[in-house]
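All protein chains but one are shown at their positions in the complex.
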Amino acid sequence: MARVSLTWENGVQRNSFIQFIDINLRGAGQVMFQNNPLTGLLFIIGIFWGAIAAGSIAIGIGAVVALLISTLTAMVLNVDIGSLRQGLYGFNGILVGIGVATFIQNTPLMWVYLIIGAALSTVAMLAITNLMKNWGMAALTFPFVLTTWFLLLAVYQFTHLPIGSLGPPALPLSGNLPGTNMPLTVSFLLTGWITGVSQVFLINNVVTGIIFVIALAVSSWQAAILALVGAAVGLSIALLFGANAHGIGTGLYGFSAVLTAIALGSVFYSPSFKVVLYTIVGVILTVIVQAALNTALSPIGIPTLTAPFVLATWLFLLPKEQFAPETV
Amino acid sequence: MARVSLTWENGVQRNSFIQFIDINLRGAGQVMFQNNPLTGLLFIIGIFWGAIAAGSIAIGIGAVVALLISTLTAMVLNVDIGSLRQGLYGFNGILVGIGVATFIQNTPLMWVYLIIGAALSTVAMLAITNLMKNWGMAALTFPFVLTTWFLLLAVYQFTHLPIGSLGPPALPLSGNLPGTNMPLTVSFLLTGWITGVSQVFLINNVVTGIIFVIALAVSSWQAAILALVGAAVGLSIALLFGANAHGIGTGLYGFSAVLTAIALGSVFYSPSFKVVLYTIVGVILTVIVQAALNTALSPIGIPTLTAPFVLATWLFLLPKEQFAPETV
Partner (left out) sequence: MARVSLTWENGVQRNSFIQFIDINLRGAGQVMFQNNPLTGLLFIIGIFWGAIAAGSIAIGIGAVVALLISTLTAMVLNVDIGSLRQGLYGFNGILVGIGVATFIQNTPLMWVYLIIGAALSTVAMLAITNLMKNWGMAALTFPFVLTTWFLLLAVYQFTHLPIGSLGPPALPLSGNLPGTNMPLTVSFLLTGWITGVSQVFLINNVVTGIIFVIALAVSSWQAAILALVGAAVGLSIALLFGANAHGIGTGLYGFSAVLTAIALGSVFYSPSFKVVLYTIVGVILTVIVQAALNTALSPIGIPTLTAPFVLATWLFLLPKEQFAPETV
């Protein structure tokens, strides 16, 4: 393994095509904050597994095409080389590709739209990075969220881009949702837990979830554990408050929680007992924001994407400077 | 009175329990910008009066519990001691507590939710303070607004947290509201005026409004006058434009106007003739934003809370640097 890794590094140094592949694989890995090409490769394998299992390989192809386009756009725009090589101009692109291919019907024009969206995600990444640097904060996946929200809202006006599985726009139910009998079987809970991880890439598939956990462990065992803990806490809080059983069972209360857990627990704060507690509270906020955005976006017929993760993590990172150094 | 005050100050210096009480009372007072424990105590008395009169003492208890939790959270997070002692980590918490207890049914889980919300309000306060300091601006009550919007939007998805008096979500009426016969009696106008003050804490009660005005006068007679002027201007503008009579009579066009008047007229600008004019225009904007957010939030079934005050005051504070020094 170490030898393969060394050989790969050598190839990256010597051959600019291999370097380009490396940048793109790291771009895939950065969706969960991993600057690691093997993690990225396993993520892409997991995406194809889920896409094929769901009968729409276009989602996998869309992911790869958008990843390449967003990286190429960054190169054309002469972005900072260091950030480029870490894959920071790929992770929003790959998510835009999956979003477009998932929610819009597969027509030739959809591919034009996907390519435009992938290029725009790189401009958005540059813009949001510049916007947030005043506070020493990262763009996270907000460039993906913003770009994809624009693309999906717009197709309601575009007859040549037929909607696949969006909406329909509806007012939130007055009073509460009809009581749903929670099938609290072990199998239901396990499925909800692991698809919470796979849904980070909008895939509802247990095998994909397991591949993603392995992909994380290859790069950082802490990240793998935090992903599993984040998904478990997200699912538990959703159960406690009585969220929709279908949503829980397909991991929809897990994916943003996974990302918040990795971000707060291992990327932006150094691990400690207090950080673990703080991260758990951050995950609880993520679940509340997930439910809140489900309500708020219902009348305009678009999904939350990873906005709950972005909002909760920004809110929990902004106080950073104000903590006395010994606490967090 | 001066002697009681001196004795209290001595107690605060010597006894950390009394100091904790002092911090919390100041936290209540800071809702209307008063760093004064007696003002805070009278605010809490006014809240309980209104809560009991409305038959739901839970609102008063929720206010106190959330106030304590948000202050304790600030202590656990080791925030800056100076800000803590002025009560800056309590005023959002007390409002979150009232909001949760007012709009969500009183169940054991509601109390868990209220405690989580109060703790989150302190994280939000740290975050928004950090966000706004680039412009030398305060967070105002936006941490309360943001946290409570998330909590209330989310309960539409949570069957274990039944909604009390929210919504129902509805499209704004096309064309205008049906004409409402304005009962322009002295009693109607007086009630609308004074409940405009009590609604700062979401309470619809004339006695509470009077207690709040006294509470302000104890700390600053300018603040008390500005509150009454703000509520009167807000009510007058709402009448001029033909706002809903029920809303006017229950103070719903007054509470944000009260806060804008105190903020612009006495806290952030030094008093002068020009500042009085500027403040009145700020109050007019507050009423327009109040009506605008009533419309904008209607499809997602949540109340404006104090967002009209926050938006109008931020807009009127941001130009501060650009005024020539002699004008404002």
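A and B are the chain letters, set down in written order, and residue numbers restart from 1 in every chain.
One rule holds in what follows: a residue touches a chain if its C-beta (ideal position, glycine included) is under 8 Å from a C-beta of that chain, and two chains touch if they have at least 3 such contacts.
This one's a predicted model, so the numbers in the text were calculated from it and none came from an experiment.
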Quick one: say which of A:Ser16, A:Gln157 or A:Ser270 touches the chain that got left out. A:Gln157
Check each of A:Ile18, A:Ile45, A:Val64 or A:Ala127 against the chain that is not shown and name the one that touches it. A:Ala127
Which listed residue (B:Leu6, B:Ile81, B:Leu184 or B:Val281) would be found touching the missing chain in the intact complex? B:Val281
At which residues does subunit B meet the chain that is not included here? 134-135, 171-177, 179-180, 240-244, 281, 284-285, 288-296, 298-299, 314-316, 318-324, 326-328
Given the full complex, what residues of subunit A touch the hidden partner chain? 77-80, 109, 113, 116, 119-120, 123-124, 126-131, 134, 149-163, 167-171, 299-301
